[in-house]
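All protein chains but one are shown at their positions in the complex.
First chain written, first letter: the chains are A and B, and each begins at residue 1.
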Amino acid sequence: MKRRALLATVLLVWSGTAGAAEVPGRTADERAINGASLKLNMLTSPFHTKALEREIPIFEKATGIGLGDLIEVGILQIQAKAMAEAVAKSGSFDFWVGDPISLPDTAEAGLARPIDEFAARGLPDVDDVVGGFAEQGRYKGKTYGLFADGDNFILVLRKDWLEKPDERQKFHAKYGWGPGCPDTYEQWAQLAEFFTRDFDGDGVPDFYGAMAYRARSWGWRWWLQRFYAKGGMPFDDAMRPLVVGKEGVEALRDYIALTRYMPKDILGWATPQAYPFYAAGHAFSIMTYPSIALAAEHPEKSTVRGKNAYCLVPGYIVSGKLVRRSIQGFGNIFYVSSYGKHAEAAYWLIQWLTSKEVSARLVTYTDSVFDPFMKSHRSDPRVIRSRTKEMVETHLRNAQVSPPLILLQGAVEYDDALDLNIQEALLGRISAEEALNRTATAWERITDQVGRTAQIEAWKALRRAFPTKNVPD
Amino acid sequence: MPAARRAALSWLEREQVFKWLPFVPVQALLVFLLLPFVLLVYLSLVSWRITRGVWWHAPFVGAANFAGAVQDERFVWAVIRTFGFAAAAVPLELGLGFGLALLCRERFRGRRFYTTLFLLPMMIVPAVVGYDLSMLLIDQGPLNQILSLLAGRPVTVRWISDYRMAKAAIVGADVWQWTSLVFLIVLSGFAGLPPDPIRAARAMGASRWQIFRYVELPLLKPVLAIALVLRSMEALKIFDYPVLLTEGGPGNSTETIAVYLWRVGWDFTRVSDAAAMSLILMVVVVMYTVIAIHILRRERRQLAEEAAR
Partner (left out) sequence: MKRRWLVAFVRHAILLAWTAVTLIPVYWMLNTSFKHSGEWVTWPPHWFPEQPTLENYAQVLTPGSTIFELGRQTLKVLKPLWDSLFTATASALVAVALGSALAYSWARFGTGGKNYPYSVLTIRMLPPIVIAVPFLVYYVSLHLLDTYAGLILVYIATSLPYVIWMMLAFIEDVPSELESAARVMGASRFRVLSSVVLPLTVSGLVATFLFVFILNWSELLLALTLTNTQVSTIPITLNKFQSVNEGRDYGPQAAIGAIATLPVVALGFLIQKHLVKGFSFGLLRK
């Protein structure tokens, strides 16, 4: 019923405003008869294409607004491509799917269009969005995008190994707890140590206790999550970097220490190698994006289907209390371009795509990555079928304590400086303190280059997106 | 009409007209290219980033961007590293290409098979090579499997995750792909060797080695010089392999100039800084090439003189 109402609103507003000028006919049927339609162009990474190709035609049937040209680029090149459009102002796409990291830059560059005026009339389903996710589509008090993909990390363990009686007994005798989902990073390290196995005794493990990303351009997120769980904040109120403290250094040391239990090549691996490696049963645990469930529960490709335990992301004990943080590691947002010709039509399309009903369908498709992000997804049978009930529950609980990435102007550069230095420390080329010192120096330079006053304002606004709970309910 | 046509033709026939004919479109194209270059120079002198309004409103800052660029350690290291890659890859390509061409210069059974096959790598799109290698180079992947077989013990070189080996992987990718071009050039050089001096030397009782060392090699020098200049100019632009294999990592071990400039310009939105860096780079490369071309021309001149003698 809600969907009908929504669609009706969309139709009404659409035909009442932009529609009158551009598409003859007041209703969808009329327009269909008139044969008039409006094609919107989209920029996306190929991770979303298939689901959107299925859904947008449904919207087109109802409204005449469909998909025209599609610009697909690799997931790490969305920022570059969006920036190119900000320079070119060519109007080559009307809306795009991008991560929150690129929001401040694209907003400042004038590419991302504020959508508050439309949202005030359209009333998107933002109330249903979990945690601080909706806040990530906002920048300096304005809304620029509608959230579509809850990408906070999840920890997956091999349930079949946890349930082996003799392993349980030995583990419990050694560490005095569990084994089970770890509450702290220390416990995760214990699990990793215990379950790393070298079956053939050649000195190279055949079963790895832990996996997470350590590759260039990816690894920093896993450090930042630990840093947040330590109670760390990247900047103070004057945008002075706070990474060089006890929290940062300890988090980095732990981050490096855990790498011992990971495959040697992990420094060069991202999703293309990590997912199949876990799904082939070579590792006991992996902390990564929630879409791991699609790979791990894949009916044909996975050898560990049904053998996975989905856990809350562990935390650190901060002044006697457990603090869990599950970072929003990528995430995707639908943005409207300032330079497209049909901003309002694009808005109605993205509002429809991020509505309760349609987003649940998008999340359900296993050949695209939209991960659950709405409260209603928890009980949606289609979502559950695609990822298991346990996974959806855990993921959405994790989302309650999901801090954002550093969503400021120059975000990619802040991240890159952090990532580079963390990896140098991981390689043993510099110490943990040195790595964070260098990061702080680089961050100061970036802040000064971008403009400190503007950054302070943005940083204060961003703090609203941080979770207030220590652990999820 | 034919009269007018003939007049036009004879006008075109005049040397003063004829010799400039190809220059008009080429110069037009160069002027067409010059405008963005002027824009590049302008951008390097102002302080503009994509997130800061329109570029023509950006404030003039003089040489500040250039000063910033030379103080940027990452930039300086990317330049040194890229020259290092070229310095490692190009001699290897020249050596391998030369050696293989040497083995293939005479007629023997199977020569056609080898010469055809050896040309294959340069015909494959570098991006494909990048993806292909990202599968081959996994630490328990096919390459290490073969090496283990050859070595008789498990080899677990971490081609993409070890600081040094990642550099070797990038150099290796370049060598794999472009040795084929050098091979072709040198093979062509051998085919084009003039028979007379060699015959004369043989008549004078020179050994095969002497003929090779004192007759053929000097004659081949210009060809090798061309291969050298061609390959080093291209090797300084390595982009596809690091982007697809390592993202410039681990650490910054495979961050080449092209990768870093791509980041500064598009990802970091610091267009003015990128412009300044690229101009500095251009000066460096031009200097390098001027030296190389000087050598090339000397070789050509020497050869012409020898031919005249």
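The definition used in the following text is that contacts are C-beta pairs under 8 Å (C-beta built on N, C-alpha and C of every residue); 3 or more make two chains touch, one makes a residue touch a chain.
Quantities reported herein were computed from a predicted structural model and do not represent experimental measurements.
**Student:** May I ask which residue of B:Ala58, B:Met165, B:Leu187 or B:Ile211 touches the chain that does not appear here?
**Tutor:** B:Leu187
**Student:** Considering the complete complex, identify which of A:Gln273, A:Ser337, A:Asn398 or A:Gln455 is in touch with the unshown chain.
**Tutor:** The single option touching the absent chain is A:Gln273.
**Student:** For the chain left off this view, which of B:Ala8, B:Leu33, B:Ala200 or B:Leu217 is in contact with it?
**Tutor:** Answer from the full complex: B:Leu33 touches the omitted chain.
**Student:** For review purposes, identify every residue of chain B that touches the missing chain, sorted by number.
**Tutor:** So the residues of chain B touching the unseen chain are 9, 12-13, 15, 18-23, 25-26, 29-30, 32-33, 35-37, 39-40, 43, 55, 96, 99-100, 103-104, 108, 110, 114-129, 131-136, 138, 140-143, 145-146, 176, 180, 184-185, 187-189, 191-194, 219-220, 222-223, 226, 230, 233, 236-237, 239-240, 257-258, 261-262, 265-266, 271, 274-275, 278-279, 281-282, 285-286, 289-290, 293, 300, 303-304, 307.
**Student:** Which parts of chain A face the unshown chain closely enough to count as touching?
**Tutor:** Considering the whole complex, chain A reaches the absent chain at 39, 41, 45-47, 53-54, 56-57, 60, 66-75, 77, 80-81, 84, 87-90, 92-93, 270-273, 275-277, 279-280, 282, 291, 294-295, 298, 300-301, 366-369.
Quick note on the criterion: only the chains that are shown with their structure count from here on.
**Student:** Averaged over CA atoms, how far is the centre of chain A from the centre of chain B? Could you give it in whole Å?
**Tutor:** 39
**Student:** Once bound in the complex, which stretches of chain A touch chain B?
**Tutor:** 76, 79-80, 83-84, 86-87, 104-105, 108-109, 202, 204, 215-217, 263-269, 272-273, 409-410, 412-413, 416, 420, 423-424, 426-427, 429, 449-450
**Student:** Any idea which chain B residues touch chain A in the complex?
**Tutor:** Those in contact with chain A are residues 49-52, 74, 134, 138-140, 154, 156, 158-163, 166, 245-252, 262-263, 266-271.
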